[in-house]
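One structure coming up, written as structure tokens, with questions to follow.
A single protein chain has been removed from this complex, and every other one stays in its place.
By letter and in written order, the chains are A, B and C; residue numbering begins at 1 in each of them.
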Amino acid sequence: MSVQSLEIRRSSASVWGSPSGMRSVPTVAKYIDTSTCIGCKACEVACQEWNDLPPLSTQQVGTYQTMPTLDAGFWNLIRFDEREVEGGLMWLMRKDQCMHCAEPGCLEACPAPGAIVQYANGIVDVNQDNCIGCGYCETGCPFDVPKFHAKTGKMAKCTLCVDRSSVGLEPACVKACPTGCLHFGTKEDMVALGSLRVDQLKKGGFTTAALYDPQGVGGTSVVTVLAHADHPEWYGLPRDPHVPLGVRFWKNILRPVGLLAIAGAFVAAVGHYFNFGAKQVQGSADSETNLPQV
Amino acid sequence: MASLAATFGRGAMTNGWVDIKNADVILAMGGNPAENHPCGFKWFIEAKKTRGAKLVAVDPRFTRTAAVADLYAPVRAGSDIAFLLGVIRYAIETKRFHEDYVKLYTNASYLIGEKYGFDDGLFSGFDAGKGEYDKANWGYEADAKSKAYGVDPTLENPRCVFQLLKKHVDRYTPETVEKICGTPKETFLKVCEVVTSTGNAQRVGTITYALGWTQHSVGVQIIRCAAMLQLLLGNVGRPGGGVNALRGHSNIQGATDLAGTFEILPGYLKTPAGPQQTLKDYLESATPTTLNKQAWASMNYWQNYSKFMISLLKAVYGKNATKENDFGYAWLPKVDGNYSWMYIYDDMYRGSSMRVGGKEAVPEGFITFGMNPVGIGPNSSKIINALSKLKWMVVVENYEIETATFWKAPKEYGGPDSSKIPTEVFQLPASGFAEKDGTFTNSARWMQWKWKAIDPPGNSKTDQEILARIFLAVRDLYKKEGGPGADSVLNVTWNYTNPAAPDLGEVLKEINGKAITDIPDPKDKTKMIRTAGQQLENFGQLQDDGSTLCGNWLHLGVYTEAGNNAQRRSTADPTGLGMYHNWGFSWPANRRIMYNRASADAEGKAWDPTRPGIVWNGEKWVGDVPDIKPDSKPGEFGAFIMNAEGVARLFAATLNDGPFPEHYESVEAPVENLLHPKVTSSPVTKKFSSDKDVYGKKEDFPVVCTTYRLTEHYHYWTKHTNILNQLQPGFFVEIPVALAEQKGIANGSKVKVSSARGSIEGVAMVTKRLFPLKINGKEFWQIGFPLHWGYAAGDTGHTGPLANFLTPSAMDPNTWTPEFKTFLVKLEKA
Amino acid sequence: MGLTRRTFLKAGTVGGSLALGFDLHEARAEMREFKISRTTETRSTCPYCAVSCGVIIHTLGDKAKNATASVVHVEGDPDHPINRGTLCPKGATLRDDINNPNRLTSPKVRRAGSDKWEAISWDDAIAQIAKHIKTTRDKCFVEKNAKGQVVNRNPGMAMIGGCTDTNEFNYLQWKFITALGIPYRDSQARV
Partner (left out) sequence: MSAVPIRDRALDDAVTVARDREDVAVGNEIVRHRLSSRLIHWSVALSFFVSVLTGMPIWTPFFRWMADLFGGLSVCRFIHPWAGIVFTVISTVQFFHWLGDMKLEPNEKDWLGPRAWKYLKYQGDDSEVGKYNGGQKLFFFAVSLGALGLLVSGVVMWYPLSFSQLVRELSILLHDVTFILFSAAIIWHIYLGTAAEPGTFGSMVRGTVTKAWARLHHPRWYREVTGQK
């Protein structure tokens, strides 16, 4: 998306950062209420239909879950989990997708300039034109989201329907969601909605209910209501996600240090030359008699 | 819907989808709305979120609905009556019912004649020879003086309906319910408490159900329980209340309204039978006599029957229908006996049919528009073999279906070799929904026009064109050659602008009806309420002298002089209750909540002023379109205008299996009936006797099995659609963890499920969502599988076994709906 | 081929970076355009369950004479009071139902004893079906039952259907059934 219509807040592998700040736009967010999700998978296919992603081939292996993980051609997956707790049965369902982190690990890890961008409204997107398919973002992402597409050789994931939201429409999955467990709006509104629902759940006996908006990645533009927030892993969510330490160290310390080291090696060589000059062979090389005594 | 009609007067979803948001309690039982009606289910969630409503799910399986419910109670498949009568008992015992409502709007106070009785599983009047009841035994006690029916407003007379009901349900204690249904007592009592919390003026609850109730040999009586419970709780007619039948096909309601089934004509008029030789005979037997309670009169709306019928005859036969020829009544086919679903294939298969003592032909030709009996079943093998005896068959479809290719069905289904099948099969490609306009009527009775988006693909044609072209070709043959009953063929009107492909707008106009001649105002004969040719606007304009024509009186108002009201798309909802009166058209009379007179008390004030249905403003009823004469004062008429009594029936003498529901086991029952072992299954249920109709014993087939749909698929169509195959790629059998362990079945491995009819194989889905239930102290297993597969899946490769290969030919004695939901199987590793 | 904004930006990227050595603000090529901004929208009703969700069918082209419509997208009708734009997985994939390669597109007939379909023209199919109906009806017609009552029925035929078709079709079907006197008739409402 050009800067004219949707400013870019961050851009991967950008030397000087990206121009933004002229406009003030609200951060948008998607709200997922796992306590009212029925796992109907409308979001899964609404996503595929909008993004023209052809169906994948799957097999029944004893679960309602369509496939084990997200796929480059399947950006939105309901994870199912049957769980017995204190004699009560729960059938948990959660929409798994890109979380659109405020501090995106994928963007941090991405080496291709402008391949992963964060728009001013918070959407994190893979720009297919610039993506080189290196897969570093897979390592950078604490949620195991970006996937490599074999046909394009590029990474793919949920775009939060940036083509829809940039013209003022909600994402396709949110629009489709029959029970309204998905919502779309400003981050502020979605957090408020989440708090409201969490209060309801707490009153209804789910004392550990909370809104999952992990601060380890600066918060996310996908906020999730969990009735059992003390066990995010039941929903397939990491307890305390953050941009992997390795990736941070690599990008923020190792890379500049390395650059300096290489430059240092070069400077040192030049300095050495100025200081000591060449170690010249003395006299004529032709004459054995003139060989220097060592 | 027979039970709702028997109780309330009309057999359809009482309220609407959006209205569910107004409920305080939602009991989802006999259906899995989250799975099967996700977009309607949003209003369940809305009620939870905005009103703090409690959603109670009662189901043999822990379903998608249960996953988001506030309370889940397991129940053994086929034991719902015991459960619900237990709830009714609890309501009466604990006085958690809406007494004012019950006295005002139900027949609780009506006295029942001495001939009624119930003993050891049988109601009075049972004829063991015929396997039928004589319903005359169940009549009201007539009051000789007033010629009205005897009532006891105190509800204390032991012969009044209320006392009889109390006595009848007294056996269904929580302990008995636990023994029969396997529902733990504490859970059951919690359900009772939540559900009966609406038994007052302040709170409202709704009950939603679907085929999980309908498809039982006692299906009608299960639904009766729900209807009775809602009457006791005072929830019928009120926003947020009602008994909401969630229907499964886009226009199943419309198809029924327009006489899809043999026993009715459009608008639920009765199909004439042999004995009714003249229109007069017919009208006399079909028009109910008004029964007046002392307090108020019944509108008995069906007393207008002759207007509906004669206007229909004028629509069918046009100018050929005259007063002199009984409006062509004689040309109508008359029935003798039962011609419903399972009889079609039974007669076809056996090759013989006896009608009033005489042998008659059985179908040798068969036409199906968008239906797939081989998949639908039950007992698919019998249906395949029945179709194999046909001379010809026409299948009009979007996809190649199992029925069209029954002659190449896999051998395991037991059909003959294709070389031995004489049937000439025509497969005609039809248009899909997007390729034609016209109206669908949804579950909530909303008629909505849809517009055509594109042309049908390739050489396919719209269904109306295919039907019309066949009709015109047949009519031409009769014109040329004549033949028996040629008059019936030739006198039917087909005067559409383009007879070979009728414009659906024109057809809808005919359904709505118009004045043939000027219709004078009865109050002032110099004025006309309609002039010749004008579209009719309401039921009141219908005449029985041949001056109006109307294809379906129930749809009157859908296409008036104002235009096609099914095309209205106003999102205005001034009540805020989700009625949307200017969106489409809702029969009857654009009424959004039926029986809404009962939403107000005796004086016409809303039971709950925050959720008024209609209220009396001193001059007329305002709010929803009133389900009562708009200017009739409170107290003038009873609230249930379609019932001759003017009230709803807790006691309904019209059903074939008893005026009260009683727990009977399914035809293939895993246990004896705990209450009356001598009468385990319904004494009046119908079984068949051909060599294909075999029934399993509990000793050989110990596991209870049920079938269902998945949200990812639609019936037998969508296995042709790969994007949905991706979501649910194939057939599976859901098996409780402990049963799988016992049998050494691993998740994802192959299993074989057998019933007395045959066996199928599929992938095991070992799940915690099914579990053993303790029935009378003994553990029983339930398994289940979805029904979406078959052998015709185009080039997708997503074929699978026919679920209905296993289901039995057993059915409800009122609706003749097959018992798909409970049958016996055995489970093995494959 | 014209130089679109997209290719222009790409060209700019390469040219710029070659010229300058390296480029600081990489060009951001436009991503997917909003794909339904100029499609034709048609209001329809989902053909599956009886919630009857409103859907909007997006077809290619603006209905100009020279444009052939095909369905490119289906989405829920946000105005529809019941579904308010939402759809279940079946409704959300209606495009794949409409455009399904498995749709039947021509009449076929399977003759007695055969094990395969044969192609047949519409005219022939209609004529042959009409002949079958006439023959069967003439043969099986019951004008009077065993009790001598006039019943005018044709038990030689059975007909089912209509639950996924329009009210108007159902009405025509009932007239058809009435004209032919078919007593064996039923619909999905029963099962």
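Throughout what follows, contacts are C-beta pairs under 8 Å (C-beta built on N, C-alpha and C of every residue); 3 or more make two chains touch, one makes a residue touch a chain.
Predicted model, so just to flag it, every value in this text is computed and none were measured.
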Among A:L77, A:A112, A:V174 or A:L193, the residue in touch with the chain that has been omitted: A:A112
Which of A:G135, A:G185 or A:G216 contacts the chain that the document leaves out: A:G135
Among A:F80, A:F206 or A:W250, residue touching the chain not depicted: A:W250
Absent-chain interface as seen on chain A, which is shown: 13-15, 111-113, 130, 132-136, 138-139, 148, 153, 244-247, 249-250, 254-255, 257-259, 261-262, 264-266, 268-269, 272-273, 276, 278-286, 288, 290-292, 294
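Here is the rule we go by: only the chains that are shown with their structure count from here on.
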Comparison of B-C and A-B (more C-beta pairs in contact): B-C
Gap in Å, rounded to a whole number, between the CA centres of chain C and chain A: 39
CA centroid of chain B to CA centroid of chain C, Å: 26
Chain C residues counted as touching two or more neighbouring chains: 83, 86-89, 91, 93, 96
Chain A: positions in contact with at least two other chains: 40-42, 44-45, 49, 55, 178, 180
Chain C partner contacts - residues on chain A that touch it in the complex: 1-3, 8, 11, 14-16, 18-19, 40-42, 44-46, 49-52, 55, 113-114, 117, 125, 127-130, 159, 162-164, 166-167, 169, 172, 175-178, 180
Chain B-facing residues of chain A, complex: 35-42, 44-45, 48-49, 54-64, 66, 82-84, 89-93, 178-181, 197, 200, 204
Residue ranges of chain C in contact with chain B within the complex: 42-54, 57, 59, 69-71, 79-84, 86-91, 93-94, 96-98, 100-115, 117, 120, 122, 125-134, 136-143, 145-147, 149-176, 178-191
